[in-house]
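With one protein chain removed, the remaining protein chains of the complex are shown where they sit.
Note that the chains are named A and B in the order they appear, and that numbering of residues resets to 1 at the start of each chain.
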Amino acid sequence: MSRLKYFLQQSWLLLASSFCFGLLIAMTNAALSDRIEQNKAAKLNDITKRLLPGAEVFQPVAAEIQIKLPDGTQEQARILEVLAGDKQRLGWSFNVHGSGFAGPIELVLTTDQGFQKIMGFDVLASSETPGFGDQIKSDYYRRQYVNAPTEPLTLAKTGDPAMADSQIVAITGATVSSQAVVDIVNTFLPQIKSQMQEKGLIGNVGP
Amino acid sequence: MDRFVALLMGFLSVVLVNNFVFTKFLGTCPYLGVSGRMDRAFGMGLAVTFVTALSGTLTWMVDAWVLTPLHLEITRYICYIVIIAGAVQLVEMYVRKFFPSLYEAFGIFLPLISTNCVILGICLFLDVWGTNSLLEAVVISTGTGIGFTVAICIMAAIREELALADVPEALQGAPITLITAGLLTLAFMGFAGMIK
Partner (left out) sequence: MSAPNGSTSGLYSKALFTGLWRENPTFRLMIGMCPPLAVTTAVKPALTMGLSVIFVLVCSNLVVSLMRNLLKPHLRIIMFTVTIATFVTICDLFLKAYQPQMSEILGAYVPLIIVNCIIIFRAEACASKSGPLVSILDGVGMGTGFTLALCALSAVRELLATGHVFDIQVMPKAFVPWLALQMPVGAFVTLGLMLGLINVLTRKREVATEDPEATVAPSAPAAPVPATT
């Protein structure tokens, strides 16, 4: 009993202030959590809007689509159906990720309404070397993906970057990062496409 | 076998490729402050390795088994720092009681390192990197500590030589240490991209 008393005597301030601090954090969290959630969604939607002009409505796809990652693990893909203001489908948008040269790369990838063509991608997060691998964010590199077919892409050292085909021309000095983006797209796109066709979300027409 | 290779790669990755000191600037204070002499640097490194391994594992367990199921992620930082402080205290008492000679060697650093960024850093990055097994958490947090030891020992060895070098007056002391650190970082950039 006296031990308990001693314990309380020594630590009442710690206990009391922990309680107050906990309350303070809970209040802040309650006040801000909605906004934080909104921000997260808004960021994805903003990128999608840039890639698919005219996009206004973003509906998460309810169907479960399982992606097998290169390291053998499975995860569920997060896919958004992108609609214009008049409820007409503009395309699809999804988060994809993989490892780059210096760390993980996270991308937002969009396709057209029938999943025939890639409409472009943008980088959500990456830690590639500034000036080299970092150029996967450049328009020069990203433009090559616009209108590329949704079939496995290949990376080439030389070629015509203006051609809308499945061949992506690597960034000089950043082959690994260029390859990483191609690999990420190649991991996710075919799996999402075939599963969406199975589930009847998109037509079965070949490319 | 694959699992073993993955763990080994993860370990090498935090020791060399994603070394906390060289790529994330964590633990820069002791790295610049305590690296004057080799023996002290090594002692500091050992103490940090010990505590990172312990608190990295503990925080991972608390995070995965208590905070996430209860949706208390918001109190994460407070829990982490309390666990770290507790771990440091525990290690100090244990080492002092059972390994007095070891305590002589690195005990003096123990109170210092509860505010070492490496330790809180690894607890946070275990979450950022999405570590999803206990074994992985143990290996990576130990590796981080070893990476710190490697960095601080290299630095100490260079600084012992630097004491005899003819450094311009304006750059003596802290500035030349920082520039040396910069060049070391450049050297370690050579490891970038080796392990994903």
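Convention: a contact is a pair of C-beta atoms (placed from the backbone, for glycine too) under 8 Å apart; a residue touches a chain by one contact, two chains touch by 3 or more.
Not measured: the values here are computed from a predicted model.
Along chain A, the points of touch with the absent chain fall at residues 10-11, 13-14, 17-18, 21, 24-25, 28-29, 32, 35-36, 39-40, 43, 125, 129-131. Considering the complete assembly, chain B touches the hidden chain via residues 22-29, 32-33, 36-39, 74-75, 77-78, 80-82, 85, 114-117, 119-121, 124-125, 128, 159-160, 163-164, 168-179, 181-183, 185-186, 189.
One rule holds for everything that comes next: only the chains that are shown with their structure count from here on.
Chain A and chain B have Cα centroids separated by 31 Å.
Residues 21-22, 25-26, 29, 71-72, 99-103, 129, 176 of chain A touch chain B in their complex. The residues of chain B lying in touch with chain A in their complex are 2, 6, 18, 74-75, 78, 192-193, 196.
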